[in-house]
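Below is one structure; the comments refer to it alone.
Only one protein chain is missing from this complex, and each of the others stays in its spot.
The letters A and B name the chains in turn, as written, and every chain counts its residues from 1.
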Amino acid sequence: MAASSVHPKQGTGLSRRHALFGGLCLCCAATAGLSPRAYAEAFTLEEVGPGIFIRKGLIADADAANLDAIANIGFIVGKTGVLVTESGGSLADGQWLRAEIAKRTTKPITHVVLTHVHPDHAFGAGAFAADKPVFIGHAKLTEALDARGEFYRKRLIDLFGEEKTGPVVYPTMSVADTAEIDLGDRKLGFTAHGPAHTTSDLSMKDSLSGLLFPADLLFVERIPSLDGSLKGWLKELERVKGMGAAQAVPGHGPVKVDLAPAVADLATYLTALRDQTKAAIAKDVPIDKAVDTVAQDQSSHWKLFEHYNRRNVIVAYQELEWD
Amino acid sequence: MRPTFALALGLALSTAALAGVPAAYAAGASDTDQERAARWQEIAKSIFGDRTIAPTDTLVKLEAPKRAEDAALVPITLTMPDRDKIKAVSLIIDDNPAPYAAKFEFGPAADTSELKLRVRVNNYTDMHAVVETTDGKLFEAKQFVKASGGCSAPMGMSDEEAMKGMGDMRMKFADAKPGKPVDATLMIRHPNFSGMQMNQVTREYTPARYIDKLTVSAGDQTIFTLTGDISIASNPVINFGFKPDGKPIQVAASDNQGGHWTRSFTAPSPTN
Partner (left out) sequence: MRARSILPRMAAVAAAAFCLAAAQPADSPVNVPEPSGLYTGPQRGYTPPTLKGAKVVDAAAVVALIDGPDKPVLIDVAMREKKPANFPEGRLWLPVHPSIPGAVWLPNAGAVPLAPEREALFFERVSQLTGGDKAKPVVVFCHVECWGSWNAGKRLVEKGYTAVHWFPLGVEGWQDQHETRNLTEDPAWKKSQAAER
């Protein structure tokens, strides 16, 4: 029988449910259902640099049809092997990427980067298990996966079933500060960041192209989600600016951007979030009122703003009131 | 900073436009009011025995959001301007399964003008604040709050993650004017597990672990002692007033599983 139309809960009710699942927001902004064929057709890889292929993630939240393909994923072909820059949001997403790699090169997949704990960047990794690559992650990624991996996995299974979800994959190489991988004709330099977007953010720079891969330290187009430290994120953005890259591949948004303006835009949002939250705290605006007003002036610049901003305010408030 | 997921599943509804309410279900019908009154009588008797509780709108004011954004994090404010008359104040959240949310007993260094606390609200409910005056009389104020599920909302993170930094404290002070009481904010990291939260992965209920006693003093003069249980929100944030004497503020917190933490804070001096 057809579902009778019920008003979906709007306004205040929504933001809390998003928060329950951390970085995995299950709110379906606007994805119409994608059939497997539509899914496959929806995604193309763009060559953003020599031997660097990136797929833009959907600006949407994970749902049953899009298989959590909401992050910018891709790979880099080196002389000795292939490095996967981000593996995808589900086993199915990772399998798609792996098939695309096979279309373009027969080189072995030697490295897979796990840029942080969020499921849209972590659950594709299972697709590469057979390649026995080195899984590279922040030194704090293991404890973050311990805390949340199963939780995310169960939520994804609810959405699209066990077969498409895949296992929780742990890093086999931990980066506590910096590290380097040599692919023969190019080197990839890794940096483990302090708490920012999450507590396990890992960025990477390619020596051949000079491109920076800040992962979710850089959001473009899509509203950033705060799941680590607001002050830390602003600090790490300063660091990112100083990494000597003119262009970058952000975790969400266009597949390649000029770094300086993109960082500036993100810093504008985070600064508004910080300053307006601080002002609210100073004026004794209680946390449940602050969510209505803080950073609302930023709303036109970011997609999915209404879904994440309030939660960002709550996280920011609870961080900044400790000052 | 540890990420925070101590947010309830969205169980408080936003205001939906109401076309028309069938007569039998008009808000304000007496059955529910009677039920609420009966429940309050039951709770008041359990806590206060046969003592008379008179309504007041001066001795204590209870402020709470009419509709809470987050049922697990409902900020309430108690205003008690007659500082020298107030011995204690109890906060009851009538329809919570553990309705006796908190009791503050005040000491000589207390300034009761304004007290703030964050609580969990499990269902649409009356809240009562009952003050005891120094001459042993009881007075109550009431507020209705719309929120649901605050006590059983899962934490959204592992228990280990929720317990990180347990016992860490911070205290902030508002500007001190000489001779005036000082406003302070105490923050304690503690998950305050209600025992009613199911871990979504293990499907076990996380055992209750909550701050059951908190004593705050200025030097050796008590400001307040707080006793409570599972209706207090995780990571308690308490605003209170005190009379400064230049001595450090001592905080001693304990929880129901034997956790015990003490901390000293330098208070602003009472003179410029």
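Rule of thumb we're sticking to: a contact is a pair of C-beta atoms (placed from the backbone, for glycine too) under 8 Å apart; a residue touches a chain by one contact, two chains touch by 3 or more.
Since this is a predicted model, take the numbers as computed values, not measurements.
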Hidden partner chain, touching residue among A:I101, A:L159, A:L266 or A:A316: A:L159
Contact partner of the left-out chain, one of A:L58, A:I76, A:L217 or A:V257: A:L58
For subunit A, the residues touching the chain missing from this view: 1-10, 14, 17, 26-35, 37-38, 41-44, 56, 58-65, 154-155, 157-161, 303-307
For subunit B, the residues touching the chain missing from this view: 9-13, 15-16, 18-19, 21-22, 24-25, 27, 29, 31-32, 35, 39, 42-43, 46-47, 95, 97-100, 122-124, 146, 148-149, 151-152, 154, 194-196, 198, 200, 203, 205, 207-208, 212, 229-230, 256-257
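Assume only the chains that are shown with their structure count from here on.
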Separation of mean Cα positions, subunit B and subunit A [Å, integer]: 37
In the complex with subunit A, residue positions of subunit B that touch it: 1-5, 7-16, 65, 67-70, 73-75, 116, 118, 154, 156-158, 160-161, 170, 172, 185, 187, 200-201, 235, 237
Subunit A residues within the subunit B interface of the complex: 7, 9-17, 19-22, 146-148, 150-151, 154, 195, 198-199, 227-232, 286-289, 291, 311, 314-315, 318-319, 321-323
